[in-house]
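Below is one structure, written out as structure tokens, with a few remarks after it.
Missing here is one protein chain; the remaining ones are kept as they sit in the complex.
Here the chain labels run A and B in written order, and each chain numbers its own residues starting at 1.
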Amino acid sequence: MEKVAIIGVGQTKYDRNSPLTFAELVFEATSKAIEDAGISKDDVDNIVSVSSDFWDGRTISSMAICDASNAFGKDITTVEGDGTFGALYGMMRILSGSFGVTIVCAHHKGTESSMNGITNCSFDPLVERKLGIDAVSSAAMQARRYMNKYGLLEEQFALVSVKNHGNAMRNPLALLPMEITVDDVMNSRKVADPLKVLDCSPVTDGACTIILAAERQAKKLTTNKKRVWMKGVGHCSDAFRLGDRDLADTRALKDAAKRAYAMAGIDDPRSDICFAEVYDAFSYMEPLWLEGLGICDDGMGCEYLERGYFDAGGKLPVNVSGGRLSANPVQAAGLYAMAECVLQLRGEAGKRQLKGVDTALVHGINGMCGQSHCVWVLGK
Amino acid sequence: MGLYEDKRKRTHTPEGYELLTQESGHLEYDFHWHLGYYWSKFLAELRDNQRFMAVKCPECGTVYMPPRANCGKCYVEMNDWVEVGPEGSLEGFTIVRFPYIDPNNGEMKQVPFTSIWVTLDGASTRMMHFCNEYDEKDLDVGMRMRAVWSEERTGSIHDVKYFEVIREKPAKKAAAKKPAKKAAKKAAAKKPAKRPAKKAAKK
Partner (left out) sequence: MGKRVGIIGVGQTHHAAKRLDASGVELIAEAVSRALDDAQLTMADIDAIVVGNMDHFENINYVDMWAVDGLGACMKPVFKVTTGGTTGTTVGACGYYHVASGLFDVVLAVGWEKNSESDTQAAITTCANPTLERDPFAGAIGPLATEYSMYMKAYGATEEDSARVAARDRNNALNNPYAHSRQAVTMEDVLNSPMLSYPVKFLDMCPRSDGSCAVIFAVEEKAKKLCPRPAWVHTSVVRHDYTHFGDLEWQFMPTLERASAQAYKLAGITNPLKEFDVAELYIPCSTCGVKWMDSLWFCDHGGAPKLIRKGTFEMNGQLPINPSGGVIATNPIGATGLIRVGEAAWQIMGKAGARQVKGAKKALCTGFGGCSWTDLMILGADLP
């Protein structure tokens, strides 16, 4: 299989009520990525945009950013889901041999409308929607199931929030960098039991672009320093209805991770992975997904957290960017996570730079309660 | 290809239960879109100065109406503002007679309404707006149009009430038709040069 590299990244600063339009955000992120890669706009031959009609409030959401994404005269398509899936499609298009350089650009302006209404619409119209269920209330049910299954406590989940907001202090792009304590999290306003405000990710605006290149193009257009290789990827979806699956069973994630690790030649993720960016839309999700990723045994995520295993200075740092808890531009979030890993692997992560890292794990989710997962292994 | 059962005319299940539908009920959530630097300026100029501000690409010279942040073709940011209009040429029009739900307010759209594409003088691209004529016989591509401003302007495209046809006195009706033929001839003459066949071969 030909290798594919990420050769450029561009990110806008996470924001709330950003005064910029979708197009302006995407133009900023994409121009930055093109400049970062050191290529010309004409070296790009196709674009995968990632956006959501629902979140944008207009159907054919990609229409808003055609000009802004350098799509004129080029092939373009749109994935509606997390940026990690968009990156996967971008990679497929290169491996097909039809294209050499792909722009993957995601945009999201969640603060322009109602997260509750929009996520309520992802539930079945006949029964579930009428219950008023949305992203937060469904996540609350998943959190409770996870707690019941393994005897976990809210205080343990709070550690994720403390860690990630704290990590965000070193990320100039972050929306919510905060030094907080477990008590702060426990005392924050209850949103949907057992979730409190500080257990939830904030509605965020942002756009992120990464540029992928086939090995032949990457070697021609960039230097070794800029290139981060896409070593393995896998994606898999679980059942739709919340009642059709055990919300604390990460079987779809395990399947996706297995595919990614096999492709990347990883036998033991615990020792082969140096650090990870995991989709912590809610605090409890971080340990839950880390179990599904095989970083720790089922039910052990919280114990590892308590031991500091996932701290920035720990054995396997997780979410040193601040994670989604510090900023969550839904569809763009996975792409931001990939961008962060690229910067870390290149040694360009500033104050949050991890030492001696060569293999990263990126995880994105789609759908409610992490129904579908996409797992990436990136390496230098 | 097998012979599959055609269930299109079914109204009941095989056991005799009536096939039901369900109304979604009223669902409404608002969006408050931010307009960014370019449209904020564009609308403010409509509201305060009754003029149309476009942007020009520094590389290809295309004058974009309405303005936007970057030129799609050249992929550069645009910061050269150019006033265009207030008159222009009618490039296309259609009179909509069938009503449908207006997504702005959930009510039925008022019909008929006339939607037009007008190239304001000095602009390269067309602007979409309304016209106050409702009979196809009275409109022709190539006619000269001018903006009619609303009394109350709030920073929206409705600050222009509509575009009206600039008509000479009835005696000069024959003369008024000329621009249409010219535009059509011009368009016909232009075509062969615009075909990108050679460009494709170069790639």
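Basically, a contact is a pair of C-beta atoms (placed from the backbone, for glycine too) under 8 Å apart; a residue touches a chain by one contact, two chains touch by 3 or more.
Quantities reported herein were computed from a predicted structural model and do not represent experimental measurements.
**Q** In the complete complex, the chain left out here touches which of the visible ones?
**A** A, B
**Q** From the listed residues A:11, A:222 or A:372, report the one that touches the chain absent from this view.
**A** With A:11, A:222 or A:372 as choices, the missing chain is touched by A:372.
**Q** Among B:55, B:84, B:116 or B:143, which residue is in contact with the omitted chain in the full complex?
**A** Considering all chains, including the one not shown, the answer is B:116.
**Q** Which residue from A:97, A:151 or A:313 sits in contact with the chain not drawn here?
**A** Checking each option in A:97, A:151 or A:313, the one touching the absent chain turns out to be A:97.
**Q** Write the list of chain B residues that the hidden chain touches.
**A** 1-2, 4, 6-8, 10-11, 19, 21, 24, 27, 31, 33, 35, 39, 43, 64-66, 68, 72, 91-98, 100-104, 113, 115-117, 125-130, 136, 141, 156-158, 180, 184, 187-188, 190-192, 194-197, 200-201, 203
**Q** By the contact criterion defined above, which parts of chain A meet the unshown chain? Give residue numbers in ascending order.
**A** Chain A touches the missing chain through residues 1-2, 23, 52-54, 57-60, 62-68, 71-81, 85, 88-89, 91-98, 118-119, 121-122, 124-125, 234-240, 251-252, 255-256, 259, 366-368, 371-372.
The criterion applied here is as follows: only the chains that are shown with their structure count from here on.
**Q** Any idea how many Å lie between the Cα centroids of chain A and chain B?
**A** Distance between chain centres: 37 Å.
**Q** Spell out the residues on chain B that touch chain A in their complex, using ranges where they run on.
**A** So the residues of chain B in touch with chain A come to 22, 24, 27, 29-40, 68-73, 75, 77.
**Q** For chain A, which residues are in contact with chain B within the complex?
**A** 17-21, 23-24, 27, 31, 41, 57, 66-68, 70-73, 109, 112-114, 117-118, 121, 125-126
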